[in-house]
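I am attaching a structure below and will ask some questions about it afterwards.
Omission of a single protein chain aside, the complex is shown with its protein chains in their original locations.
Per-chain residue numbering starts at 1, and chain names A and B are given in the order in which the chains are listed.
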Amino acid sequence: MSKPKFAMYWAAACGGCEIAVLNVHEGILDVDANFDVVFWPVAMDAKYKDVEAMPDKSITLTLFNGAIRNDENAHIAQMLRAKSQVLVAFGACACEGGIPGLGNLTTKQAILDTAFSTVSTDNPKELRPQTTFKMPEGAIHIPTMYETVKSLDQVVPVDYYMPGCPPESHQIAAVVGLVIKALKGEAQLPPAGAVIGASQSTVCDECKRARGEKTITAFTRMATFQPREDQCLLEQGILCSGMATRGGCDARCPTANMPCVGCYGPAPDVIDQGARMMSAVASVVDSKDPAEIDKIMEGVADPAGTFYRFSMPSSLMRHART
Amino acid sequence: MTEQFEPTIVGFTCNWCSYRAADLAGMSRIKYAPNVRLIRLMCSGRVDPQFVFKALAEGADGVLISGCHPGDCHYVEQNYKTMRRFALLKKTLAALGIEDARVKLVWASAAEGNILAEEIDKMVAEVRALGPLNWKGSEQLTVNSEQSAVGGRSSAVKEMSL
Partner (left out) sequence: MQRITIDPITRLEGHGKIEIFLDPEGNVANTYFQIPELRGFEQFCVGRPVEEMPVLTGRICGVCPEAHHMAAAKAADAVYHVEIPRTAAKLRELLYSAFYVTDHATHFYALGGPDFVMGPDAPVAERNILGVIHKVGLEIGGKVIQARKAGHTVIEMIGGRKVHPCTSIPGGLSKGITVEQRDEIEKMGRWAIEFAQFSLKLFADIVLGNKAYVDLILGDAYTHRTYSMGMVDEKNHVNFYDGKVSVVDPEGKRLGKYAPSEYTDWIAEHVEPWTYLKFPYLKKVGWKGFTDGKDSGVYTATPLSRLNAADGMATPLAQAEYEKFYATLGGKPVHQRLATHWARLIELLYAAERWVELATDPEIASDNFRAVPTATPTEGVGIVEAPRGTLTHHYWTDERGIVTKVNLIVGTTNNYAPISMSIKKAAESFIKRGVVVSEGILNRVEMAFRAYDPCFGCATHSLPGQMPLQVTVRDARGNVVDVLKQFCD
């Protein structure tokens, strides 16, 4: 009997999700033993045409990482959706748009203009990339960038969401283990639309730092402050996203004396991670005076970037007005 | 005659002061702009920033939040929280390119129907001057959910539990 088929693909991604999968180390041999890896750019040679030629739903499990930045990303997403039984939005970029999603705070035009006019760019004719360009020998093409970045579920239906930038390897191993069991009929897959490989709580719940009364009268920044290693960072005035962020990483960043930047996406039952973060921050500020409150909030130097660092495309607003 | 743009404004009021203020305005036949769709919550402290974003993203041209005067909240301190949230919300909205006048916080006691009516008129005039917000989500894409074996969802059908 042929083995179930496994695929992994990157769209507008950094490759870190793939490295995280490779970082299950020996676990990769389990994947090899239980699946027929039909398509996995980082680890093996594969051809799109082979995937294209596969019957619909012939791939059992596809891990899709990366955001949707252009028409090529969307096209492959649609193709893999059709070929896959279970499609997982893998990693922050696919789940929420991720860091590339910060592009939604600016415009496509501004991105192109900036990239092609930096101090070291030699571009007197102010050229910009053309999706179709006629060379003397013939026309050549590159994909068309979309105006905004999208999460995977904004172009195709997604069965499961596996958050993290990248998902932690022990979570990946656990999910792969579960899928293998489910295929053997020894376990049940979670209900459709579920978030997998993460906790049902927040990063704060996994954080070991001591928490007391949160009463903040000023925010500070890591740039100019060295926090204590044992006390909640938010209580020390550092904008830590732990309260608004889903757990599952064992509070990696706070453990390393850095604030959570929110990579595991919105906490359970939260649609808009940034909105939740605003509420969380508002509840710890210790002031009843509007003028003083405004002054304290000035310490939030980059509200959109801080609250929506990984989730701008899947936020309720999706993008800034440009 | 060119038709005048009439903004749609979603108003969140608390049950104890501002909703009664609005009521009072109605009963006293104080005239104010009919553009506001009022949604009554128990307390202004219940206004999650998500509500504001959802209203704006789904067609509102402005959002009004109103509650009891600081110190008078029936849930003691909740409207101070509203005050602080609002300060952050305004900063974030500004960063998203949404004009200041579109989202407003007004304190009004149950007796201040006239004040609330005035503030509503003022806000409607300002938003009318700004023109429609016309927020567009990302480019529309058709999502066919039948493709999924386990019935996966797409954000198009993601529902918000308020």
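Worth a mention:
The rule we apply is simple: contacts are C-beta pairs under 8 Å (C-beta built on N, C-alpha and C of every residue); 3 or more make two chains touch, one makes a residue touch a chain.
Quick caveat: nothing in here was measured; it's all calculated off a predicted structure.
Taking every chain of the complex into account, the absent chain touches A. Where chain A meets the chain that is not shown, the touching residues are 10-20, 22-23, 25-26, 28, 32, 41-49, 52, 66, 69-72, 75-76, 98-100, 102-103, 105-106, 110-116, 118-123, 127-130, 133, 135-143, 145, 165-166, 169, 221-227, 229, 252-253, 255-258, 261, 301-302, 304-305, 309.
Operating definition for what follows: only the chains that are shown with their structure count from here on.
Centres computed as Cα averages put chain A at a distance of 30 Å from chain B. Residues 48-50, 52-54, 56-57, 70, 80-81, 83-85, 87-89, 91-92, 95-98, 135, 137-139, 141, 143-145, 147-156, 158, 160-161 of chain B are the ones touching chain A in the complex.
Those residues of chain A lying in contact with chain B across their complex are 56-57, 74, 81-82, 84-87, 105, 146-148, 150-151, 153-160, 189, 192-193, 269-272, 274-276, 278-279, 281-283, 285, 287-288, 290, 293-294, 297, 300, 302-305, 307, 313-322.
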